[in-house]
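Below you will find the structure I want to go over with you.
== chain A ==
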Amino acid sequence: MARVVFLREADEEAGLLPVVRQLLQERAEIVCESHGQERTLAPVAKVEAKKKGLSDERLRDFLREMLLIRRFEEMVEERFRAGELPGFLHVAIGQEAVAVGVCAALEEDDVIASTHRAHGHTLARGTSPNAVMAELYGKLEGCSHGYGGSMHLYDIERGNLGANAVVGGGLPAITGAALAFKFRKEPRVALAFFGDGATNIGTFHESLNLAQLWTVPAVFVLENNWWAESTPNSQHSPITDFTQRAVAYGMHSIKVGGQEVEPVYDAASEAIDHARRGDGPVLLVVDTYRLVGHYVGDPQVYRPKGELQELRETQDPITKLRERLGVTDEEFEQLDAEVTREVEESVEFAKNGTDPQPEDALKNIYA
Partner candidate 1 sequence: MPELTYREAVRDTLATAMRQDSDVFLMGEDIAEMGGSMGVTHGLVDEFGPERVRNTPISEMAIVGAGIGAAMQGMRPVVEIMYEDFLTLSTEQIVNQAAKHRYMSGGQLKVPLTIRTQGGAGWSPGAQHAQQLEAWFVHIPGLKVIFPSTPTDVRGMLWSAIYDDNPVIVFEHRLLYPVKEDVPEKLEPIPFGEARVVREGEDVTVVATGPMVHRSLEAAAEAEKNGVSVEVIDPRSLQPLDDKTIVTSVKKTNRAVVTHEAVTRMGFGAEVASVIQYQAFDWLDAPIERVGAKFAPLAFAPVMEQFLIPGPEDVLEGIYRTVGRNGD
Partner candidate 2 sequence: MATEIKLPRLGQGMESGTIVKWLKSEGDAVKKGEPLYELDTDKVTQEVEADATGVLLKIAVQEGEVPVGQTVAVIGEQGEEVAIEVAPEEPQTEGSRAPARDDERERGSEASAQTEAPSGNGATRSDGRIKASPLARRIARERGVDLAQLRGTGPDGRIVAEDVERAKASPAPAGAAAPAGEVEIVPLTSIRRTIARRLTEAWTVPVFQLTIDVDMTRAVALREQLVARMGDGAKPTLSDVLTKISASALMRNRAVNAHFGEDGIKRFPTANVGIAVAAPQGLVVPVIQRAESLSIQEIANVRAELVGRARDNKLRQGDLDGGTFTISNLGMFGVQQFIAVLNPPQAAILAVGSVEERPVARDGEVVVRPMMTVTLTCDHRTVDGADGARFLEDVKAFLEEPGLAL
């Protein structure tokens, strides 16, 4: 079992760095061979020392949440194909464990910012499926009251500072929010979700740089699903191990596999605690898989054939947790039926929702 790697100046003094480099290199090779071949997942960093002791009960909650997200996203795809949902939609099927694991590790007063692929994060942070579905249908009952849609889901009460349609667009604000917490001496953390594609944009670099410089309580969660829309990592990033990005800023980083919720939860807890303590921001790299296209309707012509099928069979986080918990088929079916009903009800709720008045478009521009 590999050990959690904390990249810190202290470690260098302690002579750990050469070991780290070797480990990194080993991992790098495996990652590069990921396409078109039988793949083994990069070694998952399982946290040994600080297991927070996730009870089975808690894990069942996680399962339910992940399944809810899954069924929600599947319903979104279905409703989209039925022509009921306007705009762009990006579903997070395959990445449920990341959303659930990370959000579970946050406190109530913490804040998050998300990406265009935000349904999972939004639901995991506590927004009701009704409010999310209603937003997708453009209703006043939606969490953004019809003003935002799928890529601009906000829920300020639950500390959700908004999904963002601009890649990397929400990162600077997370640095700023963390700065505000520090100013006010509040024990709160600001956490940003973003993808591997975002590690190349200016806001990523500026935000991490500034966050580390000012030692603000921010956590940057990099969901590496290996694709920036249709561009594989090898085509957009000169490095393969994204923890190296953190090195450039002298920032802590943690790497974890994203298809098992427990290690995700643990790694996230570590990162959040680190930040909350005042030890500075953390880059949390989570390797995961997008088991669907970039957007709903994406034919994924760019993806090697067979890859998707294989991933679906071997890397489904829900299957993994189910197996981990030893959930029986009956139990699972019952759970499934429950969440499916919840999702169907959210569609009913949304369809019966209130359309905004056309003139409402002129409201809420200025405070």
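Heads up, the rule we're going with is that a contact is a pair of C-beta atoms (placed from the backbone, for glycine too) under 8 Å apart; a residue touches a chain by one contact, two chains touch by 3 or more; residues count from 1.
How were these picked? Simply put, all candidates are chains of the complex that A comes from, given by their letters.
Quantities reported herein were computed from a predicted structural model and do not represent experimental measurements.
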Touching partner of chain A in this complex, picked from 1 or 2: 1
Complex interface listing, chain A residues touching candidate 1: 111, 142-148, 152, 154-156, 161-162, 164-166, 169-181, 183-184, 190, 202-203, 206-207, 209-210, 213-214, 363-367
